[in-house]
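Written below as structure tokens is the structure these notes are about.
Left out: one protein chain. Kept in place: all the others.
By written order: A, B and C. Residues from 1 in each chain.
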Amino acid sequence: MTEHTACTTDGHGANAHPAWLAHHFHSARQQYESGKLGIWIFLLTEVLFFSGLFCAYAVYRANHPAVFVDGHHLLSTPLGAINTIVLIFSSLTMAWAVRCTQVDQRKAAAVLLAVTLLCAGTFLVVKGFEYHHKWKHGLVPAHEFAPDEQYLESRIGAHEDGSTLGRDPAQRVRNVRTFLGIYFGMTGLHALHVVAGIIAIVWVLRRTVRGDFNRQYFGPVDFVGLYWHLVDLIWIYLFPLLYLIH
Amino acid sequence: MAAIPDSAPAARPAAADNYLTHARGLMSWIFTLDHKRIGVMFLALIWVAMALGVLFALILRAELADPGETIVSKNVYNRVFTLHGAVMIFLFIIPSIPSSLGNFVLPIMLGAKDVAFPRLNLASLHLYVFGMLFFLFTLFVGGLDTGWTFYTPYSTETNTWVIPAVLGAFILGFSSIFTGINFIATTHMMRPPGMSWFKMPLFVWSLYATAIIQVLATPVLAITLLLLAVERLVGVGIFDPDKGGDPVLFQHFFWFYSHPAVYIMILPAMGIISEVISVFSRKHIFGFKFIAFSSVAIALIGFLVWGHHMFTSGQSPLASTIFSLLTFFVAIPSGIKVFNWLATMYKGVVHLTTPMCFALLFLILFGIGGLTGLFLGAVAANVHVHDTAFVVAHFHYVMFGSAGIAFIGGIYYWWPKITGRMYNDLVGRICAVVVLIAFNMTYFPLFIMGVRGMPRRYHDYERLLEKNPEFFDLNVIASVGGFLLAGTLLVLAANLLFSLVRGRPAPANPWGAATMEWQCASPPPHDNFASPPPVTDPYDFGNLTYDETTGGYVSAP
Amino acid sequence: MSDSTTTPQTETHDGDHGWIHIVPARVLLAVFAALILLTLVTVAVTWVDLGDLNLWIAMFIATVKASLVALYFMHLRYDKSFCTIVFLASLVFVFLFIGVVLLDTLQYQPDIQQWQRDQLP
Partner (left out) sequence: MDQILISATAAARLLGGLWLPERASTISPAVDGVFNLVLGVCIVFFSIVVISMILLVVRYRNRPGAKPQESPSHNMRLEIIWSIIPLAVVLFVFWRSFTVFLEMYTVPSNAFEIQVTAKKWSWTFEYPNGHVDENLYVPVNTPVRLIMSSPDVIHSLWIPEFRVKMDIPPGRYTSTWFEATKVGDYMLLCTEYCGELHSDMLATVVVRPEAEFHEWLAKAANFMEEYKDNPAKAGEILYQKRGCAQCHGIDQPKPAGPSFKGIFGKTHELQGGGSVVVDENYIRESILEPQAKVRAGYPANMPTFKGLVTEEEIKAIIAFIKTLK
């Protein structure tokens, strides 16, 4: 909320309306804080959007633990860890880019945004590799789900301990199918959000290079940054839940 | 205020600069950022959606008038009641008040030039049109027959067009989320200096509470519909029992959105009723804080009660008992509101104009609709009447009878401000009385049939007549009432459209309301106010006097 | 979330940038280091088999990392309190949703298992 104590007749006083201030806002502060509130509410909807998948995960983990005990052997923890570190680093560069925009270091901000894009690309490449690896072994839970039995035996058989012995293979295939359904659901939706993030960062990068932002008007960079941090935050929870199951 | 002289010759209003004449051409409408134009376009589209929904309803009523197969086969009947439900909920009643009247009136009520994010507002409109196209496509390729609830496993195995309809609802969900984000930001950040939370009109409070629900509940619907579409395309098995899934899990996901959604429908309606009853009783609203906080209370408690839709669905008795108890808590704020409205009318001067008639009609129909919710909240009674015609009657009384009637009342209340024209008030009042009769004729028989043994979504009740021969008469009464009701809605719409051509030019403040939107011209200029007018108590009608010449109210200096 | 805490603060004049907060570079680096460290810790913990405790430790570490990102990278510490309320509200409703659905599904699980046992030949 803004309140003009020095309210002059036409409400805007000496400084004419700067180009970057929308006509229906009174001051830069009102525009920035409205934008900040708006993006935070949007992030709230994103959190609830993912809550559906986390709920499906929780229901299956609570009711069918065997699904996760069998399924998680199919994932490679090192790749997951690399992706986590890549995303955390991209969060750092994004936060730093917002900082540079606030202090008018336009070139530094552009470089940092480019690095963030690079990290996002790396993340997708690693993800793509994982998906291809699954696809190669027929581990995509489509209508005719025909996993490569020998590969399953090699990944899950090797970790057979007391709890999973004597389970018939059909049950194991069902478990793997449900796990992969949840795995592709969560990481797929997250990957889509990474792609949307890339598009947003490219848009902000273009405007930074064009010099739209200054000390008083850095809203878009900050808000895309917040969206990107949320994407990273969701991955921070996805990584242990999917990759680090015991 | 004396009866409005309806017969005054409709002098064409001077071509003053208002939001309608500010810019010309189709492009200026399709890509406008002005919240007023977006509100008007939403209003027009929502009318089209309502007409489509009513058409489906008439087919259903015509079919049910006779026990056997009357005009449509079983498959077509199943598709018609599904489309009736889906179109009426996703296309009409969820966006109805917030997107049309809310978009138009909220910024002016706050003295602002526009909502916080005009482009987001336009995106909401475009998404609504895009979602509507999906539904029209589904309609033309043959519709779907799953019921508007899309319950799995039927929705995943039927070969009717489920995915376009599901994607249509998915897109309309985002249109609703964008409206919610806009209203929360506008209410927080765009209030004029001096307008604290308790100097805001109650319609803004109810839109704020509705926005909370839109923003918190709709994303869960989005993920549910996405999972359903993925389930149909790829067969992942989350809801399919053969692959380890659980159909009742889908019902939990679906009703976590769909119960708060019924409060998205009713809260804005209650906001309109608070405004209308206070203005036409010429008295300050009674218990402002209680009405305002009961809106927010309904919004928040509304998230705890979704299980009462699933008492007989195999839900565990423990969860059923918890949901039943919480359902009774959510009934209390609605009661508080109704009693406060009645207290507002005490010692006032009640002007029975059309909006007031619809507000009183709301009180009667919401009385019946809200109270029959108690039957459905109590588990013992719910088990007998769940999924029967009783439930159909209950939600028509609450959705159509309360939210729909308040929407019509709201349109009639703000029509002079939106179009700058006065309508024929007598026609409006007569229609209100006819709606009272026709509405009860249509839906009260369903209460009786539901309790005596008529399940929901039944195409053919021939064999039920052996035990309950009165079903035939009750269905005939309901069908006749249905057609009478549809005809009255047509007259109500015609009355408004006719006023566009022949209506008297409307003064700035025809009803003598004290909220800010009546202090600018009707129709309002492009920028609403040069600078926000001084903030006064929105329900203090002290210094407003009726002025014969303009037929409206002016504030004494 | 209606709270009357956000009554309009007076603002001296347009020039003052009191509302802009710039996070110092060293804070960003410190938070980054902490996050990397915690990632390594959470991976390391999985080599030790503690049964059910593993899940809760992993969740605790993830929550610490998430709050670090939220407080510093997302400015929640420096911004208006209403943004924090919005973020916490989303978590409250997520836990409400997951909690009640879990409560119910756990209750009727025996019916499902009984049916599945009957299906085995």
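To be clear about the criterion, a residue touches a chain if its C-beta (ideal position, glycine included) is under 8 Å from a C-beta of that chain, and two chains touch if they have at least 3 such contacts.
Just so it is clear, the structure is predicted and the values come from calculations on it, not from any experiment.
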{"item": "Omitted chain's touching partners, listed by label", "value": "B, C"}
{"item": "Hidden partner chain, touching residue among B:L58, B:A229, B:V338 or B:V554", "value": "B:V338"}
{"item": "Contact with the hidden chain (one of B:R61, B:H386 or B:K417)", "value": "B:H386"}
{"item": "Contact with the hidden chain (one of B:T70, B:T158, B:T536 or B:S555)", "value": "B:T158"}
{"item": "Contact with the hidden chain (one of B:F137, B:F472 or B:F498)", "value": "B:F472"}
{"item": "Touching residues (missing chain, whole complex) on chain C", "value": "108, 111-112, 114-116"}
{"item": "Touch list for chain B against the chain that is not drawn", "value": "1-2, 74-75, 78, 145-147, 151, 153-154, 157-158, 241-242, 245-248, 281-290, 312-314, 317, 320-321, 324-325, 328-329, 331-332, 335-336, 338-340, 342-352, 360, 363-364, 367-368, 371-372, 374-375, 377-381, 383-384, 386-388, 448, 451-453, 455-461, 463-473, 539, 541"}
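In the analysis below, only the chains that are shown with their structure count from here on.
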{"item": "Averaged-CA centre spacing for the pair chain C and chain B, given as whole angstrom", "value": "35"}
{"item": "Residues of chain A engaged with two or more neighbouring chains", "value": "1-3, 33, 37, 41, 44, 48, 51, 55, 59"}
{"item": "Overlap residues in chain B, where contacts from two or more other chains coincide", "value": "188, 191, 193, 216, 220, 246, 249, 253"}
{"item": "Chain C-facing residues of chain A, complex", "value": "1-3, 5-6, 13, 15, 27-29, 32-33, 36-37, 40-41, 43-44, 47-48, 51, 54-55, 58-59, 62-63, 77, 81, 84-85, 88-89, 91-92, 94-96, 99, 102-103, 215-216, 222, 225-226, 229-230, 232-233, 236-237, 239-241, 244-246"}
{"item": "Sites on chain B touched by chain C in the complex", "value": "188, 191, 193, 196-198, 205, 208, 212, 216, 220, 241, 246, 248-249, 252-253, 256, 292-293, 296, 303-304, 307, 314-319, 322"}
{"item": "For the chain B and chain A complex, residues of the former touching the latter", "value": "112-114, 116-118, 120, 177, 180-182, 184-185, 188-191, 193-194, 215-220, 222-224, 226-227, 230, 234-238, 243-246, 249, 253, 527, 530-531"}
